[in-house]
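Heads up, one of the protein chains got dropped from this complex, but the rest are sitting where they should.
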Amino acid sequence: MDLGLEVLFKGRNLIRLLGGLGMALKISLIAVLISIPLGILMGSFMTVKNRVVTLILRFYLEFIRIMPQLVLLFLVFFGTTRAFGLNVSGEAASIFVFALWGTAEMGDLVRGALQGIAAHQYESAYALGMTKAQTYFYIVFPQTVRRLIPLSINLITRMIKTTSLIVMIGVVEVLKVAQQIIEANRTASPNAAFGVYLFVLLMYFAACFPISRLAGYLEKKWR
Amino acid sequence: MNPDFIYKVLPLYKDAAVLTLQVGFIGIFLSVLIGLVCSLIRYYKVPFLTGAVAVYIEISRNTPLIIQLFFFYYGLPKIGFKMNAFVCGAVGLGFLGGSYMAEAFRSGLEAIAKVQIESACSLGLSGLQTMRYIIFPQAFALSFPAFMANVIFLLKETSVFSAISLMDLMFTAKDLIGIYSKTAESLFLLVVFYLIILLPVSLLGSYVERRLGRHGFGS
Partner (left out) sequence: MTEEILKLEHVSKKFHDLTVLEDLNLSVKRGEVIVVVGTSGCGKSTLLRCINGLEKLQAGRIIFEGENIDYDKNLSRLRQKIGMVFQSYELFPHKTVLENITLAPLVVQKRDKKEVVREAKELLKKMGLEQKADSYPRELSGGQKQRAAIARALCMHPDVLLFDEVTAALDPEMVHEVLEVILNLANQGRTMLIVTHEMQFARAVADRILFLEDGRILEEGSPEEFFEHPKTERAKQFLQKFQYEKRKSLVTT
């Protein structure tokens, strides 16, 4: 049976596909690098006992988390380009949206980790005569970080998977390249769609699997 | 914003939402079936199948739905498996969701202490009776918050269906933006319809989680 695998090895096809994945990875990496510090800030602010602050953040978080990421992409991409006449590139729009989304997700993780530290951890630190700052620095912060690192690593894989959506707003990444290759070889290898899409699937797997394994390993180790 | 335009295209969105929900529910139903079977295979460590399930779960969880759909919809027909977009959407969602549901059910099953099962055995309950009266009801309650989170996640993932040209909400919005350039109205309706679908489920999820979290069984 012709599985259309030979197309992959024709010309620069393999390199083009890898380049497409590189684009997706680049966008995810930038978005994660923005999301993590902003998310830590946001999560810390959410534990503040100020009604207005928590309400606003809560609204932001809930809206971002309830909307499909593709809807957010559409809102930013079409909303800005068409409605305001700004010419935002698909790439810039994607980074903006994924940073927005990543910040909300990270913020929620940070909030959960901070609130997950039992009250007696604070109490026993105070009982030992530690100041509030010392308690945070020696007790709360290290525990929060341990909980957060596996979750943040997991966020990276989620981000990579989510970036596959940018093809829908016309950014040239893996799927777009795959479509172009299949189209160009339509007569020479009619079954290219099978081989190429299988390869794309495996490429994403190769990118995400080690990262989620690492996250799972750290989570077990630090439980 | 043009209210007349909104009024005119409302039926289009309604049809798209119904389609999204239909495919979504069939897909979620498939996820639950696949998840149940896989979690039981892993829980009982069925030889050979356990390995196959582990491979499936890793592939399903570590690849994006849109790529899975492209492979199912455009790739599989080349080796003789042809599905229409509707079936493919549901199957794709089931393929993705099955692994998430399996993990949710499995963590519920594993959270039940071994000595609970022993105490059921010591009363003379058979393996099946223990499963039915002791393990299942507890595992269900324990995995319910994760189950609800998965339902929301999968409903959100339905937004990708337009990639295989299902005429869902995203497809409709993109179409209207392209044809009429009524960007604000189209996007507004898109958000409203997704809120109509997702908000009730999300509220139900957090309500149930709060109840289960705070009170456990009873009350």
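As written, the chains take the letters A and B, and residue 1 is the first residue of each chain.
Here is the rule we use: contacts are C-beta pairs under 8 Å (C-beta built on N, C-alpha and C of every residue); 3 or more make two chains touch, one makes a residue touch a chain.
Everything numeric here is computed off the predicted structure, so don't read it as measured data.
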item: Displayed chains contacting the withheld chain; value: B
item: Candidate in contact with the missing chain, chosen from B:N2, B:N84 or B:S119; value: B:S119
item: Residue among B:Q22, B:S107 or B:Q138 that touches the chain left out of view; value: B:Q138
item: Residue, one of B:Q129, B:S165 or B:S181, that touches the chain absent here; value: B:Q129
item: Absent chain, residues of chain B that touch it; value: 113, 115-116, 118-126, 129, 133-134, 137-138, 141, 216-219
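Keep in mind that, in the parts below, only the chains that are shown with their structure count from here on.
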item: Inter-chain centre distance, chain A versus chain B - centres from mean C-alpha coordinates, in Å; value: 20
item: Chain A contact footprint on chain B (complex, rising order); value: 58-59, 61-64, 66-68, 70-71, 74-79, 152, 156-160, 162-163, 170, 173-174, 177, 181, 183-184, 186-187, 190-191, 194-195, 198-199, 202
item: Residues of chain A touching chain B in the complex; value: 1-4, 62, 66-71, 74-75, 78-79, 82-83, 157, 161-162, 164-165, 167-168, 174-175, 178, 182, 190-191, 193-198, 200-201, 204-205, 208-209, 212
